[in-house]
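My structure is below; once you've seen it, I'll send some questions.
Only a part of the assembly is drawn; its chains keep their places, and the rest are absent.
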Amino acid sequence: MLAHRLTAMKKLEIVVLGEYVGDVRELLAEYVSGYTQIAPVSGRGHHGYHEGRLLFNDLSAQAMIVTVIRPEVLEPLLEGLLPLLERRSGVVWITDVSVSRAAYFDPSS
Amino acid sequence: MLAHRLTAMKKLEIVVLGEYVGDVRELLAEYVSGYTQIAPVSGRGHHGYHEGRLLFNDLSAQAMIVTVIRPEVLEPLLEGLLPLLERRSGVVWITDVSVSRAAYFDPSS
């Protein structure tokens, strides 16, 4: 059985405008050892005021940052991430995933 | 606790040939406020007849459209989406996700 080699984790998919990727990465660095960035992606959504222009529901260059964390890290990470995303018109989707080699994802490893 | 700030939603990942993205977007616009498009992606799968040539199991330029909806929207959206994907050789994957700011995803918002 491989079941004992899989560990329950949380996957975060964060979608933000490309210019805010640095802010997200900086915050993630405290909690995760790695991430995968998919860019550029395009999207249609809410952006509110952006660079002094009203870009409501426009098509903008966004980046998606995907990372996997231990469940106990979810709450402290979100405490920092949610206010940042609210200011930056970003979103985060959280999914239950199983991974092999969970220790790989620890920031200390 | 942040738990009360997270809402259970459904994530849809739709993979279709690039030329059919417009059809999918048009249908989504009735149900979602936004989506993220990852393109181009490549894939190997079933395509059947395409542009008059038999492209079975070929490598073609595909797009992936990712969106998040409230659970109660899943069924009406799929009623329209599944027949479209069947005609267009597309697929949809549905995953349970949690999001912050669920109202962000409502088409009326």
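The chains carry the letters A and B, assigned in the order they are written, with residues numbered from 1 in each.
Assume contacts are C-beta pairs under 8 Å (C-beta built on N, C-alpha and C of every residue); 3 or more make two chains touch, one makes a residue touch a chain.
For clarity, every value in this text was computed on a predicted model and none was experimentally measured.
Here 2 copies sit in place, and the number of copies making up the whole complex of this structure is 3.
Definition applied: only the chains that are shown with their structure count from here on.
Chain B has its Cα centroid 20 Å from the Cα centroid of chain A. Note for the complex: chain B touches chain A at residues 1-2, 5-6, 9, 11, 25, 33-39, 68, 95-101, 104, 109. For chain A in complex with chain B, the residues that touch the partner chain are 15, 38, 41-46, 57, 62, 64, 74-75, 78-79, 82, 85-86, 91-96.
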